Structures are given as C-alpha cells and as structure tokens.
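Here is the structure we will look at, set down as structure tokens.
Right, chain A next:
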Amino acid sequence: MDIVSPESAPPPTLTLRDVAKSFGQVVALRSATLVAHAGSIHALVGENGAGKSTLIKIVAGVHRRDAGEFLLAGEPADFGSTAESKAAGVAVIYQEPTLFPDLSVTENIFMGRQILGRGRRIDRTAMHAEASRLFAGLGVHIDPRRPALGLSIADQQIIEIAKAISLDARLLIMDEPTAALSGVEVERLFTVARRLRDEGRAIVFISHRFDEVFDLCDTVTVMRDGEYVATRPIAETSVEEMVGLMVGREVSDLFPKTPAEIGDPVLEVSGLTSRGVFHDVSFSVRAGEIVGLAGLVGAGRSEIARAVFGVDDYEFGSVRMKGRTVPSHDPAAAIRAGMAFVPEDRRKQGLVTDASVTDNIAGVIRGGLAKFGLLTKSMENRAVAPWADRLEVKTSSLDMFAKTMSGGNQQKVVIAKWLATTPTLLIIDEPTRGIDVGTKAEVHRLLSELAGQGMAILMISSELPEVLGMADRVLVVCEGRLTADLPRESATPESVMHAATRAREIAS
Partner candidate 1 sequence: MTRTYAAYAHPLWRRLLLSREAAVVALVIAVSMWAYGNVPYFGEQLTLTYLLLDVTPILLIALPMTLVIVTGEIDLSVASVVGLSSVLVGVLHEGGFGIPAAAAIAVVVGALCGALNGYLVAHVGLPSLAVTIGTLALYRGLAVGILGTKAVTDFPADWTQRASETVGDTGIPTVMLLFLALALGFALLLHFSAFGRGVYDIGLGSEAALFTGVKVQRTKFILFVLTGAVSALAGIFYTLRFGSARGDNAAGLELQVIAAVLLGGVSIFGGRGKLIGVIAGVLLIGVISSALRLQGITVNVINIIIGLLLVVSVVSTPVLAWVSDVAARRNRGTRPTKTPAGVGTP
Partner candidate 2 sequence: ATDSGAAGTGAATAAAKLSVVFIPKNLGNPYFDTSDAGGKKVVESLGGTYSEVGPQQASPDGQVQYINTAAQQRASALVVSANDPKAIGDALNQARKGGTKVVTFDSDTDPQYRDLFINQASPDGLAKVEVDGITKQIGDSGEIAILSASANATNQNAWIDLMKKDLAANHPNVKLVDVVYGNDDDQTSFDKTAALLQTHPNLKGIISPTTVGIAAAARYLSTSDKKGKVALTGLGTPNQMREYVKNGTVNEFYLWNPADLGGLAAYAADALVKGKITGKEGDTFTAGELGDFKVGANQTVLLGDPFAFNAGNIDQFTF
C-alpha cells in the first residue's frame, strides 16, 4: 500500500485512517482506511453492509466519525454538514437518490447555488440551458422543467450524477452510481469520469460490479465488516483475489444450498401488469423450490413482489396460491393464503424500528393470540420467545427497540415474524442487504433448510453470487418485464447480466 512521503508528491486528496463509526448498538465502521489521490479513480468494494456508504457519508459530512483520522488534501477535516463538505470541494453521489419531488429537475441540480442574473435574481433560462448541457454531456434527454416526481430510479440516478459533476469538485465520490444504469449510460458516465480524472480530480467509485471496477479504476480498496482489508493497484489484482478479500473465505460455503425435492406449484402468477412499473409478468413457484428474481436496481422486482403480496395494486393479471385466487391489494388476505413477505427496506417496511422485538415478531400472529379478544404483553412474549430463539436473535431483552439492533439481527427479527405465521410461500426481497458475512451464511442456510421442509421461496436479490448460489431457478427482470427463466445449471453471471440489460441493449 502506498505511503506518500511528504517531499515525494503533493498530499493525497483524501486520507481516511482507522475511522470508526457506530449507530447506537450497530457498529458500521471499526477501522476504515482509504487514501485517494488526485488524477486517480479509486474503487471501494465490499459486501453489503461493509460500511462503504457510511464511510463516504462521513466524508460528506452526513455523519461525524467517532474516531480516526480524516485529511482533505493534507488538511485535517471534520464536516458537520454536507454544506461544509461541498464548500471544501467534495461532491457525492449518494447510493439512494435524494431529490425534491415537487421541484423541477433543474432546481434539483442547482438548489442552493442557482445561477443568479441581474439583481441576484435566479436566472431560470440560464439554469435550464445549463441543465440541458449537463444532460447532453451525459448523452441523455430529460426535460429540465419537469418535476422530479415520478422519475425512474435510473433517471433519478442520472440527475444525481449531473448534480455532482456540476459542482466542479476536486473530490468526486460515487456510491453505486451505475446500479440502475444500462450499459450505454454506464459508458457515458465512464467517459465523463475519465475526463474528470484527466483534469486532475480524485474520484472514489463504489460498485458491486467487478467488470466496471476493472474497466474504470486504477486502484482498489477492499473493506469487510467495517474494516480496512487491503489496497491494490488494479493491474496487480484479479477478481478471484478481490472476492477472497471481500468475503474472507471461499464463496462456495457462503451458499450452502442443499437440493430439495420440488413439489406442486404453490404460487402461480399470470399476466400481472401495472402500467409504468411492470408488464405481463407470469411465473410460478413450487413447493421446496427457491426461485431467484434477478435484475438491475429499479428493474421492478420489488414492485412485482409487492403486487403479488397485495401491498400495491395491479391492473391486470391474477395471483393464485395452491390454485385458489388471492384477492388483489389485500395483504391480510395474502397472509391468510399462506404468503409471507420479507421486504427490501428493513427500516421502513420490514420493521417498526421504534417498537420492541416482541411487538415486531408478534406483529402478524397477535390477532390469533388474543383470548376473548384480550391480548396482553405476556401472551405475546410467551408466543414470541421460541421464534426469537429459533432465529438466534441476539438481544438482551424482548422489549429492546428494533432500531437498537444490528442490520443482521434486525433481518432475523423480520424473518422470525414471518416464520411465526408458518407460511407456505416466503417472498424475500434482498435477504442479505446490509448484513455481515456471518449472518449472511446463517440466512442462506435457513433458506435452503426451509426449502428442504417444502416451503416455496421467491428470492429477490441484486447480488448475482447470492442468486446463482441459492436459486433452483433464476427469473430475470428488465424494465419491468421477465426476460429470462434460467434453470440453475444454465444460470451464469453472463447469461443473467445479458438478460438483465436485454431490453435496453436491444433498443440501442
């Protein structure tokens, strides 16, 4: 790893050493280290929950580090707000788009630093022109005057990129900017990134896609469980080595998939359509089968799952459980029919984070616990304990708030909540997002165990290894359409990726 001696060269644009950060009980960062130089594109890789986003949020001034060293161009830095980091020349593209839905695309890009005309009045025409030019530079067309409301994840991501570029910063950090983009858009982004690098800016690039990392970056830093693992020049490393460093063990035993015998169809979805989100989606999941739903972020997988479970409504099509039609837009009915749904956003959808472990696990079953319509805490505690135990939830007591637990434990609570309903179908969206490697393996073991007991499982995941490692069958979603149905043996990263970007590639 490169230690820059003072006389040899200008100090690195960004230096983070042994940075630590925890959120209540959750330790997001233990000792993270990252050194990024001007004129270099530096990849930061690590599994979900490794702490990448947290680290860059510290640079951005969203979070304050608990400990560690943070230098910007050699100067000690410690930002209390993103305004300070902006002023210091740091531009960040956050993982999740942060737009103002009511405001126009242009205003979203220039908010707080709008172009001023005569008398310090905002010059809208000039801003719209600038916005169009930015988009032109990225080679996309978005009406600068339209509101951000209703933009697709991809479009939202592009606006974030335009926003960051327009900042003309010396340090540009991109947290999974390509996750929602098609090949063409990615190429355009890279062209821009390379030009910025050649202008002598430092760029930090976070991605789960190795091909991109090797294509774009010159250096890579690997993180695991909030700790610095290693920094390598791209030229001197390989995918295998990186994966090894990320996971800290062979990928194989991360996915303990035991083949279970497949039974009759449990879930049958046919012709499901919701305008603007997904179209004519038909598939089925059989007892004992794990079906993986792969695709780019924003492809519409979660929407499909939500519609099947009845959280969202759909316009056409039907959902059947064991041959019986499930009424649309009625989660309670879906639950009665034997469905369970572990949603993608744990903090917002999976858990009531401000409620206790008991309240959360009992969430679905409590109706059945009541005697003469009366329900007491102790009834719930008694009913909940075995499930908490089965999932080995780590908590000092059952009245702990869910928000005080680690991502992994939270996920266990959510799964416990649903297993308590003894479902016949488990829909699980991003089962291991933001979960440490150990828990990850546990969750995977649990899934294949459940399948072994004859439960039908529909698993949505943005992580190819996970899908390939766990699924008996892989369905690929692109632009809200099913573009492939691959059996386990013929599902390869290439085949899936190809299908996942198909619609767009065909188009261009």
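The working rule: a residue touches a chain if its C-beta (ideal position, glycine included) is under 8 Å from a C-beta of that chain, and two chains touch if they have at least 3 such contacts; residues count from 1.
Behind the choice of candidates: all candidates are chains of the complex that A comes from, given by their letters.
Note that the structure is a prediction, hence the values are computed from the model and not measured.
The listed chains 1 or 2 are all part of this complex, yet only 1 touches chain A.
Interface residues of chain A, counted against candidate 1 in their complex, comprise 17-19, 64-70, 76-80, 309, 311, 331-332, 334-335, 341, 343, 348-355, 358-359, 362-364, 366-367, 369-370, 373-378, 381, 385, 388-389, 392, 395-400, 417.
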